[in-house]
Structure formats: C-alpha cells, structure tokens
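Removed from the display is one protein chain of the complex; every other protein chain stays in position.
Each chain gets a letter, A and B, in the order it is written, and its residues are counted from 1.
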Amino acid sequence: MGQLPQVVAAGLMMGALYALMAVGITFIYSLMKMINWAMGEFYMLGSYAQFVLITLVLGPSLWFLGVPLSMVGVFLLGLAIQKGLLAPMFGPEADRRDEYATIVTIALSVLMQNLATILAGPYQWSPPEYLPLVTAGGISVNGSRLAAAAGALVLLGAFYFLVRRTWLGLAFLGAAQNRVGAEVAGIDVRRLDGLAFGIGVALAAAAGALLAPVFLVYPTNGAVSTVKGFEIIVIGGLGSLTGSVVAAFLLGLVESFGSVFISPAYQDLYGFVFLIAMLFLRPQGIFGERERRV
Amino acid sequence: MGKLRQVGAASAPAAAPTGRLGRAVRRGWVILPAGLALAVPLFLSAYGVHVGIVALYYAVLGISWNLVAGYTGQFSLAHHAFAGLGAYASAGAVLALGFPVWAGILAGTLAAALSGYLLGSLTLRMRGIYLAITTWAFAESFRILLSVNYQVTRGDMGLTVPLLLGTLDPLPNYYVFVGLTAGTLLLAAAVLGSKVGLRIRAIRDDEEAAAVRGIDVVRWKKFIFTLSAAVAGLAGAVYGHYIGLLAPSQVRFTEMAFIIIAVVLGGFRSFWGPVVGAVVAEGLAEALRLSGEVRMVLFGLFVILLMRAYPAGLVGLLSALGRRLGLRPRP
Partner (left out) sequence: MGWKRNTDALNAELGRVAPTVDVRSWVFDRQTADLTPLLLQVRDFGPDLVYNLGVGAPAYLIVKQATDVGLLPQTPMVISYDVPIRPEFWQNLGPLGKGIIFVAYYHPKQPLTDAGKWMQQQYEARYREPALYSSFAAFGNVIVVAQAINQACSTKGPDIVKALETGRFKSWNLDSATFPRAEGADWHRVKQPLLLLQYTAVNQPFDQATILFPPEMKTGTLQR
C-alpha cells in the first residue's frame, strides 16, 4: 500500500498535537487530582488569542511569536481561575472534591463557550497558513500542520525539561506523588497548584494557537481537544505524563489507520473504542498505577 | 470550608423525603405550586405552554439524575443519552415494528432501563473521575453512532415520529408532562423514603463503610442506575413524541451540562432542587427573553458561584428564608 507512509506520517503528526493537549490535563490531574472539563475552552482561548495577535499585531510571518504570547495570557487567566474557583477544594474540610471540580469546570466550560459566542460571534476564522504545503518523498503535508507538530514537539521538550531538570519541576513531581509529604518538606503546595493549573491550561492554549489555521477558530473548537485529551489520559494512565505522550501518538496512529483502512466516517469513534477497551482491560492505563482511595 | 460540608447535611436522614413530601403536602406547601402548575398554562400562549413542557421535561431528567448522582454519589454523565436512547428506541418500535405510540414509549423506557443496567454494571468498580469519563464516553459514542448511521436514524436530518396525542397543540401534552413529573416525584419520594433510600445514601457517603455494614453495594448501584435510566428514557420518549422530531443533537454534551446546571441551581442533593432548578432555568430565562447564549453564561456563572459559596442552591435559599420568616421550625 503506497498510502502507508502518508498514513503513518499523518498519525504521528496528529499524535504530537494530541500530546500537547493531553499533557496539560494530566499535569493538572497529577497535582490536584481533578479533571478540568473546561480544557477545550482554554484551547479555544488560545486559538482566538493567536488569531487576534496575528491579524492585528504580528502579521502572518511572525505567527510563532503569537504562540508564547497566547500562552502567557491564558496562563495568567488560569492562575486567576484556579485561585478563585479551585483553591477552596483543598481546604481542611473539603468534601466531595471530585463532584465539586466536575460541576465547576463543566459550568466554566459552558460559560466560556457561550461568552465566546456572544463576544466573537459563531463565525469561523483562520489565520493565514503558517507554512506552505510541504511535499517530500511522495507525501504532501499541510504546512501549518507540520509547523504545529514541530511547535508541539518543541513545547513538549521544554515541558520535559521543566519537569525533570528544574527545581520547580521536581517540586511538582514530589507534590504529585505525595502531597502531604511535599508540604512537610516545606513546599508551598498551594502555590504549586496555581502554577500547575496555569501551565496546564497554557499548554492547551498553545495547542489552540498552533492549530488555529488547521482546525479553525470558533467558539466550540475546543471539543476536539477535550475529547481527544480525555481519551488519551485514560489510555495513557491518569497522572502519568509519559503515558499521555505515548498514548497520544498511539491514538493518532489508531485514528489514522482506522480511517484509511476501515472507514473515515467512524473516525471519532476509534478513540472511544480504544478508551472503553482500555477501561475494561487495563483501567489504570498503559503507564498508570492502580490507586486505592478510602 | 463548612460551606462545602453543608451539602452533605442538606439531606441528612433526619428528614426523609417521604416525610418531607408528606409534611409538605400536609402543610399545604405543595398546593400552591401544584395549583399554579395546573392552572397557569390555561392562560398562557401556546409558546408559553411549550416552555412549561420543556421545564417539566428537564425537571424529570433532573430528578432522575439527582437520584443516581446526588443521592447515590454516582456522577453519571450519560443521563441525556438515556433520554435520547428512549426516544430513538421508541421511534424504532413505532416506525419499524408498527407499535402504537404508548407501546413505543414503553419499549423506549425498557431499552433505556436495560442500558442503564448494563452501564451501571460495567462501571461498578469505578470511582469519581473514571465513572464520569466512562459515562461520558458512552454518551458521546452513542451520539456519533446516531449521527453516522444516518441511513437508519436519518442522523442530523431529523427523524419524524408520530405525535403523542396526535396534535401539536401544547396544552393537552402539557398535562401529560405534569402527570409524568408528579409520577417521578412520587417515585423518587418512595425510593428515598424507603430502606433503599438509606442504602443509596450510605453508598454515597462511604462505599466501603456501607459494604462493611452489609449493604449489597453492587445490587443497589445497579438498581438505581437502572431506575434512573428508565425514568430518563421514559421522559425522552414522551418528549420525543411530543416534539415529533428526533435528532442526534439532543444527545450532545450541552444537554447534560444543562441538566447538571438546572439541578445545581435548584439544589444538588435536595428533593425539590431539580424541579425548582428546571422551572427557574427554563421559565425565568424565557420570561426575561434572554438569548440562548446569554442564558448559559448566566447559568454557568450562577452555578460556579453557588458551588463556591452556597451549594444548597435555590431550595436551600428558600428553606433558609422560610426558617427566618418563622414558617419552618429550626432544625
């Protein structure tokens, strides 16, 4: 099958982008043990920020500057939201934390989507393509998609560096493994919560900014990010960053192969089937650990 | 964080809902709203009555979801899908097998009940996040299947189904929904006031402790999942036949979000919360003529504020008001 290289390339590229979406969710979960159902909306914010920056300020050739700028903006917003809404979850008498987080983040997602529709209208926008069409070895690849995948790899690399090699990253890992232990060791876990949330949503915003010309900019474009992100974190193992990355590439490949060799109409279903299968065969995911909570 | 704990206290066994329902009936609290519910639509325009029907539809969904999520602690995100399943199953029975509408609705309810049983069984060992994600995944998969298999379901083009009472006039349909809501309230009160109610609350509060005390957690989780799914399926089927048109968009996640919002607005884990929340969310929004998006922004905001500061919701607010006015004894 001459299509094989194209299918694999497509799958891997999407995998890089999915990884960016999922890593943010996992990072937040590992520290705060909550799932942020509004991740897709932060993706959406990132895409709008990028579009506005390119159109009004930077111009099409400086698109790569828009990405970090969008990230910073959304990071700050994330900090504010975490402080206002989510910090109370960790007070001394916090009860039914999961429910609280789920309800609040779902409400946040509804609020953000509709606010975006009111402010920006339901129209779809797109900045100009980041790179022209790239053809190599018989495969042609959308330039923006390639640029986005490259950007995703760069950001994932930077994130890896942050988590494994900096003091802050070690603090995150420590607090994720054992919150009380980290506190005892003198780490301000609450500040870490805020930073983690901010970084997590900034990563989602980065994905949105990178993918603005690929998946377009409109109020509900975050759905893709949420859906794929959740599938990946469960498949990879809740709380495992490596798992998220691996699962993201796997999902990209599964979808690509499924679409070409089975049917493109079911494309979004392959991820769900994969997810549900994982939940029953190995619920902790590929790299996750079984958790006992009483 | 006493505020977060308040939610648990709001439904302490000390005032079991049948008692609450019974007391409310005896004190006449139910008479006024029931009277309003029965009489007001006669003075409203057809559109106004339709709004009432939609409010009652979400009230029924809210009550049934509250049973499984609020009282049993199983935060299921597939409730809207059970409603959709009931609607489409009924449509299948009526259109493909030639059942009369009432039999179709019955078929829809059974189909939803069966799915509720299966989903409940599959998610038995799952907690919190895994349960939420699994139920969400099933609901989304269901929606996609409905949409992609358009040859069978007519997908996003919409599936026309025979009307419930043979007429599009909302008024007679409204009373069907009143009956449905009243029936659901009675059912919920019966469940919650019985030993089953105590068991499911125990499961919510501490599953391990409940198991240790001899409660068959597996059986009761499955039971409540099946029951609530059945009610959702019933509501979905009835609503589907009222509107006369089904579409996969009814199974979008925004529907589930709205159910959650309505229940939380009214008071999560309270008996009357879902009804109050649904009526307020639908009715007030229409009365204020807020656009769809503005509505959802405000609701989202209110839910966030409520969860943050006053989780007992509108019902809690009314209760506190009642206590302050001396109309109810202090607890």
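Keep this in mind: contacts are C-beta pairs under 8 Å (C-beta built on N, C-alpha and C of every residue); 3 or more make two chains touch, one makes a residue touch a chain.
The model shown is predicted, which means the values in this text are computed figures rather than measured ones.
Novice: Counting the whole assembly, list the visible chains that the omitted chain makes contact with.
Specialist: A, B
Novice: Where the complex has a chain not shown, which of B:Ala78, B:Ala107 or B:Val148 is the residue touching it?
Specialist: B:Val148
Novice: Looking at the whole complex, which of B:Leu38, B:Leu97 or B:Met157 touches the chain that is not displayed?
Specialist: Counting the whole complex, the residue in contact with the absent chain is B:Met157.
Novice: Using the definition of touch stated at the top, determine which of A:Thr26, A:Gln50, A:Ser70 or A:Asn221 touches the missing chain.
Specialist: If we include the chain that is not displayed, A:Asn221 is the one touching it.
Novice: Could you pull out which residues of subunit B are in touch with the chain that's been left out?
Specialist: Subunit B touches the chain not shown through residues 144, 147-148, 150-151, 155-157.
Novice: For subunit A, which positions touch the chain that isn't shown here?
Specialist: 3, 6-7, 10, 14, 122-126, 128-129, 133, 140-142, 145, 213-216, 218, 221, 223-224, 255-256, 259-260, 264-265, 267-268
One rule holds for everything that comes next: only the chains that are shown with their structure count from here on.
Novice: With chain centres defined as C-alpha means, what is the inter-centre distance between subunit A and subunit B in Å?
Specialist: Those two chain centres are 32 Å apart.
Novice: In their complex, what parts of subunit B are in touch with subunit A?
Specialist: Answer in residue numbers: 1-2, 4-5, 7-8, 69, 73, 75, 122, 126-130, 132-134, 136-138, 140-141, 144-145, 148, 208, 254, 257, 260-261, 264, 268, 291-297, 299-301, 303-304, 307-308.
Novice: In the complex of these two chains, what residues of subunit A are touching subunit B?
Specialist: Within the complex, subunit A touches subunit B at residues 34-35, 84-85, 88, 91-96, 98-100, 102-104, 106-115, 117-118, 227, 230-231, 234, 238, 265-266, 268-269, 272-273, 275-276, 279-280, 283, 293-294.
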